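Below: one structure, written as structure tokens.
A single protein chain has been removed from this complex, and every other one stays in its place.
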Amino acid sequence: MSPAPPDFGGHLDDVLSAYLDDELAPAARREADAHLAGCADCRADLHEIGSARHAVRILPVRTTFRPLVDPDWEPASAAAHRRRARAAWALAAAVAAAVAMVLPQDPEVAPSLPSMAGSHAARASITGDPLSQLAPIAVPVRFGP
Amino acid sequence: MNRSRLALGAGVLAACSLVSGLVPAGAEPADQTAAVELLERAREAAQRDAFDGMVTVEWRDGRQRHSEQVPVRNAGGVLRFGDEVVGAGARRMVHGTDGWLSLWGHDVATLGPSPTAKYRLAVEPGPDVAGRPTDMVAAQVIGASRPRERLFFDRETGLLLRRELLDSHGEPLRSVAFTSISHGGAIEVAAVSKTPRIARSEEPAPARHLKAPYKLKSRIGSGYRRVGAYKANGVVQQFYSDGLHGLSVFEQRGHLKSTKTPAGAAGPGRRVEIAGRTMWAYSASVGEAAVWESDGIVYTAVTDAPWSDLAEAVRDLPHGDPPGRLRRVAQSLVSLFRWK
Partner (left out) sequence: MNGEVPSWEAVARTHGRFLYNVAYRLTGKDDDAYDLVQEALLRVRKGLETYQPGSMEAWLSRIVTNVFLDEVRRKRRRPVEVMPEDPERLLPSAPGADEATESLSDDVQAALRRLPEEFRTAVVLCDVVGLSYEEIADAISIPVGTVRSRIHRGRRLLRAALQ
């Protein structure tokens, strides 16, 4: 059964969006074209809707410098899970402690003191004075005993 | 608050008491306000004014004195040390582990607590520094018997010309000072042509929603309040301030290999004991550092404050015994559960 012919006795309303998004069936599209040819109000409306559509379409891609895979990020929901699961983990830890298994170790870490000194000095210079906080790191920072 | 009116008022008050023969006690409220004013004015001047000079950085570690010279130039809102741009407005560029790190001041919401909460500040006319007359602020921890720090501000421009941290004998332990400086118009606004290429993937992000065992603490030590928390390259930094000094606590997952010294250290560091724990302490031009581990996190604390402040802060941080082998095994098993 073929769909009923579109009736645009009123104005086009959301048909305009479908028209712009190329979501109208060929018959409906022909009807819309015909209506637009004779209706100045709908042509104006088409322009309005079209510009709103265009404004969103040309939005630049928003990016972030933050790494998206962050194993330390904790969703709010996880805090609740963690409380419930704590008993289970305590048991697991006790079992593991009782059995000396060979497992991968935590990574070995050697903190980079000059890099941390730099980050510290930079933050301090933002809150305090830019000169006396930053000048000390202008010389190569080497930590002695 | 009308700042210039306040400064004028403070100056008039000080002048009146000199004239009347009264010696103002160090804790006069007018003095405190005047001192805070000088600090704020210096911060603004360092960002806004054009100047060109030579700065000498001196510090002691162990028994040795060190001294370095840094040419400094500020023009058009861009701060340069030698050839390198280190600051532009609210932005700072520092050397990270791989390339340059870019930090923004936008995410620092507050400038930390007022120094008057912890320090008694006294203002007096100071000696000439780099040939310029100065006002001097002496900062004394409330309850202490002698000043801890002295700051010297250019009387005309407000710029901080000298800053010195004093040891328990009143001798400078660390100092940053201009030995020569010229101001204003003659300095051309140099094009920002040598801005380092920023390794953007390293830009620190605000740290929130962190899993255990990371600990975010809002207050530590004597008067240190957290101003910001950031994460970059797997390192979490919490930055604290007591109004005059900064203190950073860095946290990294992992453990210290006992034979490995931290990168950038001249040796294994001083063995110190804090709260019954042995840890490694280091000194450098920027200040003091301490490294230790607790429960799967390696902590590094860095500060431009004296060692005593650092020790007090460390006491407020986790410093359990380093995990024994079995406990590390247990932790690994627990972390496997976590990732299921």
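The first chain written gets the first letter, and so on, giving A and B; residue counts start at 1 in each chain.
Just so it is clear, contacts are C-beta pairs under 8 Å (C-beta built on N, C-alpha and C of every residue); 3 or more make two chains touch, one makes a residue touch a chain.
Remember, predicted model here, so these are calculated numbers, not experimental data.
K.L.:
In the complete complex, the non-displayed chain touches which residues of chain A?
P.N.:
Interface residues of chain A facing the absent chain: 13-14, 16-18, 21, 23, 48-49, 51-53, 55-57, 59-66, 68-70, 73, 75.
We take it that only the chains that are shown with their structure count from here on.
K.L.:
Express in whole angstrom the distance between the two chain centres, defined as the mean CA positions of chain A and chain B.
P.N.:
Each chain reduced to its C-alpha mean, chain A and chain B end up 33 Å apart.
K.L.:
Give every residue of chain A touching chain B within the complex, in rising order.
P.N.:
Listed in rising order, the residues are 64-67, 70-76, 78, 82, 85, 88-89, 92-97, 100-101, 103-139, 141-145.
K.L.:
Under the definition above, what is the set of chain B residues touching chain A in their complex?
P.N.:
Result: residues 39, 42-43, 46-47, 55, 57, 59, 61-62, 64, 68, 70, 72, 79, 81-82, 84, 86-87, 90, 92-97, 101, 103, 105, 108, 111-112, 159-160, 163, 174, 176, 200-205, 209-212, 214, 227-228, 230-232, 234-237, 239, 241, 244-246, 248, 250, 252-257, 260-270, 281-287, 289, 291, 296, 298, 300, 302-304, 325-334, 337 of chain B touch chain A.
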